[in-house]
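In this view, the complex is presented without one of its protein chains, the others remaining in place.
Showing chain A:
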Amino acid sequence: MSGLHRTRPRRDGLYRWPVRAASLLAALGVWQLVTAADLRVWVRFDRFPGPVDVVREFGRQVEHGQYWQDVTQSLVRILTGFALAAVLGVALGVATGRSRWVGDVLQPLFEVARPIPAIALVPVAILLFPANEQGIVFITFAAAFFPVLVSTRHAVKALPVVWEDAVRTLGGGRWRVLARVVLPGVLPGVFGGLSIGMGVAWICVISAEMISGDFGVGYRTWQAYTIVDYPGVLVGMATIGLLGWLTSASVELAGRRLTRWLPREGER
């Protein structure tokens, strides 16, 4: 049974949690100390809000509908853009990877468009789309699309030929090979791209909201800055961090569930 790989339960993880929690608490403590002492040593903490101010402001905001409206708005934007990017990125990644003709037609376009940072597309989005909303979704889409496309195409190219050959000699045609070999086989690579895509999508949705939004966490954060509401800025940042973490963790989790068949790495 030399081929057996079994994971051992991570028992040692239990003892490591207190250390991790202590590290976070210590960082908060340092933050509180330097802001309470109005520390000025080249970096200046005299006007910087401390964690207590931020938590108080956060408590105030979550009681207002506006905070939740902003969170919902940003989530709708990012999830729409991300979903479009995931579907089109996988579809076109597979198409360009599998068909030389499609590759020849589309690949040059992608190579030209890819180096442009999605956030630089703001003027284009404003010109192209009648409503702000669509522009922001477009920018989010553009940000997440390329990582998904590129990693899908690489995964298609890297598929072991023997899987496809095996299915073909069992009587599987082109579409069967696509459904039963290519799509399941590229999933690990696709999820790599989705994780990166989710990260850049957040960068872009927040930046786009700061530049041209009427609502959303990014807009609210920038708004707070312009009216010198620094605790508000930090609440916005923390919210963005939390939402980013939640969405990335969901992608990770989905990826791990769908690729359980992968050989497991040795436990860290």
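What we mean here is this: a residue touches a chain if its C-beta (ideal position, glycine included) is under 8 Å from a C-beta of that chain, and two chains touch if they have at least 3 such contacts; residues count from 1.
Basically, contacts and distances are computed from a predicted model.
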item	value
Name per UniProt, for the chain absent here [options: "ABC transporter ATP-binding protein", "NADH-quinone oxidoreductase subunit N", "Urease accessory protein UreD" or "Serine/threonine-protein kinase PknD"]	"ABC transporter ATP-binding protein"
Given A:Gly65, A:Pro130 or A:Pro263, the one touching the chain that is not displayed	A:Pro263
Option touching the unshown chain, where A:Val54, A:Val122, A:Val181 or A:Leu234 are the choices	A:Val181
Identified contact with the non-displayed chain, of A:Leu24, A:Leu127, A:Leu170 or A:Val228	A:Leu170
Chain not shown, touching residues in chain A	1-5, 160, 162-163, 165-172, 176, 180-181, 184-185, 187, 259, 261-263
